[in-house]
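Removed from the display is one protein chain of the complex; every other protein chain stays in position.
Labels for the chains are A and B, by order of writing; each one numbers its residues from 1.
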Amino acid sequence: MRLSVQHETRYRFTEPQARIVQLLRLFPGDTSHQTVVNWRIDVDCDARLRESIDGYGNLTRMLYAEGPVETLCLTVTGEALLSESDGAIEATDEPFPPELFRRVTPLTRADDAIAMLATGSDLAAMTALAAAIHGRWSLDRRPTPAIRSAIEAAADDRVSPRDMAQIFVAAARAKGVPARYVSGYSLSGDDERRTLAPHAWAEAHVAGGWFAFDPAVGGRSGLDHIRVAVALDAAGAAPIAGVRMGAGEEVLDVDVHVEGSEQA
Amino acid sequence: MAMLSRTAASLYWLGRYVERADFLARLVEATVRLDALSSRPAGDAAWASALAVSYTEDSFAATGQAVGQGSVARFLTCDRSHPGSILWCLDAARNNAKAVRTALTRDAWTAINRAWIVFNAPRGEEGEDILNLVEAIKAEARGFEGAVQRMMKNEATWFVQLGAAIERADNTARLIDVKYHLLLPEGERIGGAIDRDQWTTILQTVSAVTAYRWLYSDGLKPASVIELLLSRGEVPRSLAACVDETVEMLNMLGKRTGFQGEADRMARARLARMQKTRAHEVIVSGLHEYLTAFIRENAMLDAAIARQFRFI
Partner (left out) sequence: MGQAFDEIWGQGGPDNPRDDLAALARWMREVPSHELKRRLQSAEATFRQLGITFAVYGDSEAAERIIPFDIVPRVFKADEWARLSKGLVQRTQAINAFLDDIYGERRILKAGVLPPDLIFGNSQFRPEIAGIRPPHGVWAHICGIDLVRTGPDEFFVLEDNARTPSGVSYMLENREAMIRLCPELFRNFRVAAVDSYPDLLLETMRSVAPPGAGAHPNCVVLTPGHFNSAYYEHSFLADSMGIELVEPADLVVDGDVVWMQTIAGRVRVDVIYRRIDDDYIDPVVFRPDSLLGVPGLIAAYRAGNVALVNAPGNGIADDKAIYSYMPEIVKFYSESEPLLPNVETWRCREPDALKYVLDHLDEVVVKLVDGSGGYGMLVGPTASKAEIENFRRALIAEPQRYIAQPTLALSTVPTLTEKGLSPRHVDFRPFVLTGANKVQVVPGGLTRVALKEGSLVVNSSQGGGTKDSFVLMDDRPAQTQTMGGMTQSQGGR
């Protein structure tokens, strides 16, 4: 399947900013089941972009924009080919052994309620965990800029894909299963109008390999997920981590325009 | 290696805050004399105008206190809540000095630190020690100025002096602007009867009583006072002297950094105009309008300096 993305993130500032520095994790890498055909990012103001790879092996760009900046628009345009893998993730760049992803971070602590969501530590249990989260919380896809911890999110009824992914990670680690947070894009919506939107899910290391689970759909993730970045938690895999130097407020029109197309 | 922009900014603001503390001290002192010690006490009106001169009318009104010697004198000296008080200026000056301690000599630092300690010492509520206090601040400010003069002739000194010159220009202009109706009462012709005490207050506030006597032998006259404050470069707190010193400091800095910019151009243009300015013409064409424009231009120059040396 071929998926194409056009995704805009637009910032407006109430006062011009002197400088903006952002770390972008917006570039997917190839895996055994994901081939990036073309991918690019456009910035609507004078900016320097520098390519790198972070500690987790994610492809990154540093963005340096000199002010005065009143608005900033990042447009990601790309295409990827996906093939069926039933959730298995192979041939990724893995700088760390799975053990690292047992580490509990402040965002992925589990309380008893979260720990009880996972009933075991095998592939079936992880699939069931995704289903359990899907059943327990109702999904709210509206963008939420502030990252909250799994425990904070679990107290709510409506949670974001990001919250669900962190709850999954927390519950899996509570069972001793290496698990990690994934950010990327996925198809959503009904058959009439399917769009490819920024999304978050999780991977767990079971049966000798990494598998992707999407609690937002309640099972293993499949053909319609473009995997971009992984980390211990949502903060580490944030698509855009930025700092602005200047006064005033920031108004974020995240993801105003997303388009996906699907071809057999 | 060129000086860090932050260091330059701290030195510049150090100069400004010490100058402002000194000005406030003289303003309070002159107002105490005008109110209490003159043959015809000017009363609360004198204190209201002291608030106007120091741009603190609004913040004082917000305290809900009535205007009077006790309340205003305290407000302008020991009230840490607003930037128009001596205490606030000394806090800010000391913090800036601390941040650039290594760029200052021990003398310069000690003067600031001593002034701060004097002002932070516990004291009684009332009256007469206000004069002692402002006297102490004036002495430390003079000590600081002297210490800066004795420092190496380098960027550090020039930034302190540049800040002081910009602050002084604003203070003097504001003082004349608030008091000008006292100098030139509506409907009175120039040279008419004037309020000697009010005049003396103004000259005291800019330490120019003696200078006036030296330069004008024929007694107190409004036109002469205005000329003195506007265009007599011999008087350190006249607008002409401030404008001239600003250009001079920027020149020194330009020679050191190897480039000149917007601030240099603005300061030089201002100097050229100032050299052609005749006090009596200003009075005829509108003193208030002239001073308003001067204050606005001074603020623009301050912003240009911040941009040119990348203070932010």
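Just so we're on the same page, contacts are C-beta pairs under 8 Å (C-beta built on N, C-alpha and C of every residue); 3 or more make two chains touch, one makes a residue touch a chain.
Predicted, not measured: the structure shown is a model, and the values here were computed from it.
> Which chains here touch the chain that is missing from view?
Contacts of the omitted chain with visible chains: A, B.
> Which is it among A:Cys73, A:Ala115, A:Ala131 or A:Ala235 that touches the chain not included here?
A:Ala235
> Sort through A:Met1, A:Leu23, A:Ala115 or A:Leu223 and give me the one touching the missing partner chain.
A:Leu23
> For subunit B, enumerate the residues touching the unshown chain of the complex.
Missing-chain contacts on subunit B: residues 1-6, 8, 95, 98-99, 101-102, 155, 253, 257-259, 309-310.
> Please output the residues of subunit A touching the missing chain, sorted low to high.
Touch set of subunit A with respect to the missing chain: 19, 21-23, 48, 50, 52-57, 62, 64, 66, 95-97, 99-100, 102-103, 105, 231-232, 235-236, 241-243.
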